[in-house]
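Quick one: structure below, then a few questions.
Only one protein chain is missing; all other protein chains are in place.
As written, the chain order gives the labels A and B, with residue 1 at the start of each chain.
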Amino acid sequence: MTETAHHRGMWRWLTTTDHKKIGILYGITAMGFFVVGGIEALFIRLQLATPNGEILSADAYNQLFTMHATTMVFLVVMPAAAALTNYFLPILIGARDVAFPRLNAFSYWVFVAGGLFLTVSFFVGGAPDGGWFGYAPLSTQVTEVVRMDYWALGLQVLGLASVLSSVNFITTVFTMRAPGMSLMRMPVFAWMATVVSFLLLFSLPIITIGLLQVFLDRNLGTGFYSAASGGDPVLWQHLFWLFGHPEVYVLILPAMGIVSEVLPTFSRKPLFGRSFVIFSGIAIGFMGFGVWAHHMFTAGLGPVAEAAFSLTTMFIAVPTGVKIFNWLGTIWGGSIRLKTPMLFSLGFIFLFVIGGLSGVTHSIVPSDAQQHDTYYVVAHFHYVLFGGAVFGIFSGLYYWWPKVTGKLLNERIGRLHFWLMFIGMNLTFAPMHILGLNGMPRRTYRYAEGLGLDLWNLVATIGSFTIAASLLVFFWNWYRTAKHGQPAGDDPWDGRTLEWSISSPPPEHNFDVIPVVHSEDDFWHRKYTENEAGHAVTVTAVPSAPAAEGPIHLPSPSYYPALASSGIFVLLLGLVYLPWGLIAVGAGAVVTMWGLFGWSMEPLTREDHG
Amino acid sequence: MSVALHEEHAHDPAHIRKVAMWVFLGSECLLFGTLISTFLLYRTRTGSGPTAADVFDIPFTSVSSFILLMSSLTMVLAHHSSVRKDYRQMRLWLVATALLGVTFLAGQVFEFTEFVHEGLTVTTSPFGSSFFVLTSFHGAHVAVGVLMLLVTALMSFTGKWRPDAGMDVELVGLYWHFVDIVWIVIFTVVYLLQV
Partner (left out) sequence: MAQQRPHPRPRDYWVVALILAVITAAEVSVTYIDFLDAAVAPMLLVMAAAKFAIVVGWFMHLRFDAPMYRRLFLIGVIAAPILFAAVLFSFGVLIG
């Protein structure tokens, strides 16, 4: 075969089953969608910068705010967390890969198919416009013909991708840990990734059925959510938020895990109350399933349900608060180094506390009746999602960048990035508290002059462009570092966990010898012991020579996962344009079956070839 | 989930796949849970269409439920033969299981046509919508199971028979039994309790 080097390079990425490469693919894709979702947000803010905005029609506005939220939740924060989980979960627990490498590749490619599918809708008659929550009957009325079909089907396959990778991660954690890596010794990030996997595992099936019912209401004439034929739109709200509230913890827990790795490293202290952090993460996971109806306080659930969900919502703030105190306790008295990852983690704590507090104000039913569907709620969830999830992810990016690329991101540009983003974030979202309390409703494309909303809207728009500028700074840093960044070495931060014990970037098989773990923060204890005064002292003894191991089995590359998911893409397109689309549905199904069959027939590891 | 347990199993592919299968089945519980509760919410919302008592034919459904239940017996016998490496027997039991599954599906098709004749379709009422979508979703699971059974039986003839393939029969079996237990619930909650 005569292929160009470039072609072979592309092919390698397309067929990779290496969890690290897949992690990088997730990361780059998420970054691409971050730009898309960001541009959508800037349009929204431009429209709202002044009263009676003229930039967008009501129709365009609906599409943009729907796609902005859908993109940011499902195509940015979730895959960005998946990127870090893919790359680091196996390494953190001392494994050579995930349990099912090709399933992992399949998850990624299905995610890409779903993301492209959603985005394609912009070019074929309009994107989804019924909100990221798709409330019936707005989502089930068929006047706009196909827009919400794109939404229902797109989320459906994104869910499939997430369920598959959740099964994969959970299996990995329960079966692939290195010897001595008991569950309680797992790094907190690995723990939070596990809790997230369980949340997805049990919440996604609920929305899967909800979306199926929406799709059937639209295309088959069923009456699940049509009040006219006896159905009940409130059922949709239940199904959506049964998924939706666990989902918000899916978005925040990875960031909490990252912060729990970064703070100890840059304070040179172990995480304060480590097991409390882990258990409160698990508690949040459980309780996250018991609060969904706080999104429905104005739907008329009746006093019993409202009181119950108000209480559970107040209670869920407790484990969240526990974590905050643990983080503060970690920093307390530590020798703090204010590197960029640390700045983002501190920013996370500050902003997340604000968002958590406004969340608790929502839990009080009469108060929420005033806040619901106003910009006050928008302020709340951006403090937790942007100030929380996105800051946490950037903290992780700066922290692990040297491990992944072998080069350190520039500190000075990083600091500029942080401060611009921090200021921009507060400029954008703090005023929304005021706007909301002054009665500005969400999801409206215009507001009239003279309502006292002008100033703060303008400030918010200025803030949003500040955030955009900070992102450009980040891209500049990325570019500069790739060109002439300094080599990081294996352990640039004096880290505590296993990923810092291997080279940067890590070898394809991660560990020459599978490590044997003796304690929490095992790598730290290999480097330091304590003297009588309790101070860390460098260990001088050279670790014994690694024992020889049998041959290392690496998963072989495979193009079947990508092939199968391309079939899914075609199949989805066909489903939108029924009945003619049935041809595409058939073709797509055949390609998918071909991919899955070829996959199941393939030898598992490279050695099997020879 | 102790350390000891973990180390004992380390990298046993059969164990790893079974963990994944059980995790997946746990997730499926929520899938069917959503469908069944939608049905429960709408069971009496029949509009001007027929009600459950009007259309359900309990003796018929009892027989087809019994057939699916017995397919779990043939399935577990297939697994037992595969553990004993008696692949001829295993194939027989696999095909028998698939046949029982197909019989169940045929019964479902018959039942659906009857209901449509009596005026209950997927668009008649929320009751109709939720009944048909729940039962056909389950039927689709049965159909996928039949396909997997037949492929497994066929594969056992080819040279691609891996040493750990006995596990494949076990995995298909777990899936198959799960589909059966879902029907146990549906039979009671959707049929028996509604007439």
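Everything that follows uses one rule, which is that a contact is a pair of C-beta atoms (placed from the backbone, for glycine too) under 8 Å apart; a residue touches a chain by one contact, two chains touch by 3 or more.
Just so it is clear, the model here is predicted, and its values are computed rather than measured.
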Among B:Y87, B:F112, B:F131 or B:F187, the residue in touch with the chain that has been omitted: B:F187
Touching the absent chain when the full complex is considered, from A:D18, A:E40, A:D129 or A:D232: A:D232
Interface with the unshown chain - residue positions in subunit B: 1, 5, 8-9, 12, 14-15, 18-19, 22-23, 25-30, 32-34, 36-37, 40-41, 58-59, 62, 65-66, 69-70, 72-73, 75-77, 80, 83, 173-174, 177-178, 180-181, 184-185, 187-189, 192-193, 195
Positions on subunit A contacted by the hidden chain, ascending: 170, 174, 198, 202, 206, 232, 234-235, 238, 242, 289, 293, 301-302, 305
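The rule is short, and it goes like this: only the chains that are shown with their structure count from here on.
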Distance between the centres, which are taken as Cα means, of subunit B and subunit A, whole angstrom: 34
Touch list for subunit A against partner subunit B, complex: 99-100, 163, 166-168, 170-171, 174-177, 179-180, 182-183, 201-206, 208-210, 212-213, 216, 220-224, 229-232, 235, 239, 601
Subunit A partner contacts - residues on subunit B that touch it in the complex: 1-3, 6-7, 9-11, 15-16, 19-20, 23-24, 26-31, 33-35, 38, 41-42, 45, 47, 122-123, 125-126, 128-130, 133, 160
